[in-house]
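Here is the structure we will look at, set down as structure tokens.
A single protein chain has been omitted from the complex, and every remaining protein chain is retained in its original position.
Letters A and B mark the chains as written, and numbering starts fresh at 1 in each.
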Amino acid sequence: MTREPFDRFAADQSEERRSSVRGGAKAGHEARGRALEADGVPFDRLRSLAARIKQHTLDHLDAYLRAATTSLESRGVTVHFAADAQSACGIVTDILDRRRAIRVVKTKSMVTEEVELAHHLEQRGIECIETDLGEFVVQLARDRPSHIVKPIIHKNRAEIAATFESHGLGPYDDTPEVITRRAREFLRRKYLAADAAITGANFISAESGRLVLVTNEGNSRFCLAATRCHVALVGIEKLVPTDRDVGALLDLLARSATGQRLTVYTEFIAGPRGVGQLDGPDEMHVVFLDNGRTQVLASDCRQILRCIRCGACLNVCPVYRQASGHAYRGVYAGPIGAVLSPLLEEPGRRFLEKADLPRASTLCGACHEVCPVDIPIEELLVRMRDRAKRSGATSGSTPSMGAWALVASQPDAWRAALSAGRLLAVLPGWLGPEPLRAWRDNHALPPWRGGAFRRWLEKRGAAHAR
Amino acid sequence: MPDDRALVMRRVGAALSSLRSREPLPVHPEDGTGASSVCASAARANPVAAFVTQLASVGGRAFEAPAPLAEWLTARGFLRGYCDREALGALAGAFAPPLSLDTRFMADRIDEYDFGITRAAGAIAETGTIILNDALTSRRLGSLAPWVHVAVLKRSDIVPTVSDAIRALGTDPYVVWCTGPSKTADVEGILIQGVHGPGEQLVLLT
Partner (left out) sequence: MTTFDMACRREPAASRHVKLMVTCLCDLFFDDAAAATVEVLEHLGCKVEVPEDQTCCGQPAFNAGDWSAARRVARHTARVFAGDEPVVVPSGSCARMVSHGTLVLFEGEADPREASVAPRAWELCDFIVNGLGVTRWPGRVRARLAWHRSCHSRGTTYGEAALTLLRSIADLRLVEFGEPEQCCGFGGTFSVSFPEISRSVGGLKLDAVMATSPDGVVSGDMGCLMHLDGLARMRGDRALPVLHVAQVLRDALRATKDEG
């Protein structure tokens, strides 16, 4: 039996990094709690409604995709569908090529990372700059985000300042205000020189065709105001039936993510710029992305598609707090990542490569407790473990359950084991089955008491009538 | 250009065909107050007062008349500004030198504007949110690029709640709700005001 690489990664982290992640996550969780309490938010009632809205949409996704496409097209938006990452990158590249766009600015978007769009564009000589401050730092440092809402939760100011210095953004200065001001100035030049803007979308209302973008920094407003072509890459699960339903989700999104009632900017985009407006895109595209989502939709874990990417599950997760986002080796980290990441890769080799992620959980259910769309994540994790086992994912670390099941379904064998276990007390620590050794590395063993309760009962039975 | 519309729609249909049951269309609760009945009742009772309070709580600032606004800008050295032509009237001549205004936004001098004055389409009382759109803003950059943004807002355009504002979205292809000045907490969780958007969000009530 071998120790899980995920556990080793967590242990090998520097104390500083672990502390940054744990502190950031804890602060996010506490901010959420304060926000819900301060406004007396009826969380269970609201999230129940939000869950039903998302699940209803998923259960009728074909109809809503058609409705959304009609609404978008009637507003002058060109709609495309991409079956996979390669197709998505191809579509975006074609759009940019037709505009002869060679400089692009983009907002934070998980799906663009999923398909590795920036990398694809860079290889074709198209500059693609991340404008969200955290993602900008990640891009400069050639790092990966460690949290879906707070990408540089794992970094301290010294690391950021060093990155800025090595990329010519001025001499070393780790004052947060200076870091922010330098990013503002650098990126402003990029916005104004860019030919196109790439965004994701938090929601799309099928009724009105409105894209909803939720941000704090003003980067998405600037990306759109300063450029003439807008391309939005959107997972098919981002649909919501009506504008009113969007409102219900907005009630919970910012509170869950950062403890704000609303993020600073909530943009409702229903097409290219309005008549008479001098700034903004004259052309708009929405690219709906599958990339494994239809597979998830067909599975017994489909509720995971309700996710609105708030990050509350990461913030409360005791395992995420110890391991950080990088331990999840993918775009999606934390409890959501442990389910979605392997599921998007299913079937095949790449699923097996991620099959350890659902095991990296105590199944405590805190994620479910905070989820604004009531996803039963702890149940989905167990289903994923079943799926992994049936797919032949070998786990060197999980004790074999076959032998145990044999004993636990045969009362005589069980009763015999109750007595035999006495040997444990006299076994030296380095002997015995691997799970026992692993346990004894960190824990003092309790005394073996197999059979004691049953004997107690017998004695009592002799004294009392049963 | 590759387009997988038929393929994706087929896959969606196939995925849903095996469902034993489907979640019906959910009914929103009657009261429609959304998340916070606490804020909503205060907002309904007195939208203007609630708006001013909530605006302050998210780091914004409201002015009841143009003269104090002009004083505030002058005192802090925010002297050069852009103003949407249609918003000029609200300033009622209070903007005299040393304050100077352009009514045509000069994009090549974007960094020289200390403030931008544009019209708001409305506001949300319970969250202190200003609503901007393309129809009432001549230049989006005018409301976004300068460090200070002043939104000229009619008191009668303030709606009480988020739900009301959703209902009032209208037909404009670009509506943006601004709740305070731009912010980030990406660096060690420390809150910094003024990132890519304005660092000061002001409102001139009319």
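Just so it is clear, contacts are C-beta pairs under 8 Å (C-beta built on N, C-alpha and C of every residue); 3 or more make two chains touch, one makes a residue touch a chain.
Given the structure is predicted, the values throughout are model-derived calculations rather than measurements.
Looking at the complete complex, one finds that the omitted chain is in touch with A. Per the touch definition above, the residue from A:R3, A:R34 or A:R98 contacting the chain not shown is A:R3. For the chain left out of this panel, the touching residue among A:P171, A:G276 or A:G402 is A:G402. Residues of chain A that touch the chain left out of view are 3-4, 6-8, 10-11, 26, 44, 48, 51-52, 55, 316, 318-319, 322-323, 358-366, 368-369, 374, 376, 379, 382-389, 395, 397-399, 401-402, 404-405, 407-411, 414, 418, 421, 435, 438-439, 441-450, 452-454, 456-457, 460, 466.
Here is the rule we go by: only the chains that are shown with their structure count from here on.
On the chain B side of its complex with chain A, the touching residues are 1-5, 7-9, 11-16, 18-19, 22-26, 28-29, 34-39, 58, 105, 107, 110-111, 126-127, 129, 133-135, 137-141, 144-145, 162-163, 166-167, 169, 171-190, 192, 194-198.
Every residue of chain A that touches chain B in the complex is listed here, in rising order: 20, 23-24, 27, 39-42, 45-46, 49, 52-53, 55-56, 58-62, 65-66, 75, 80-83, 87, 90-91, 94-95, 131-134, 137, 150-153, 156-157, 160, 176-177, 179-180, 183-184, 187-188, 191-192, 208, 210, 216-219, 221-222, 224-226, 236, 241, 243-244, 246-248, 250-252, 255, 258, 260-274, 276-280, 288, 290, 294-295, 297-298.
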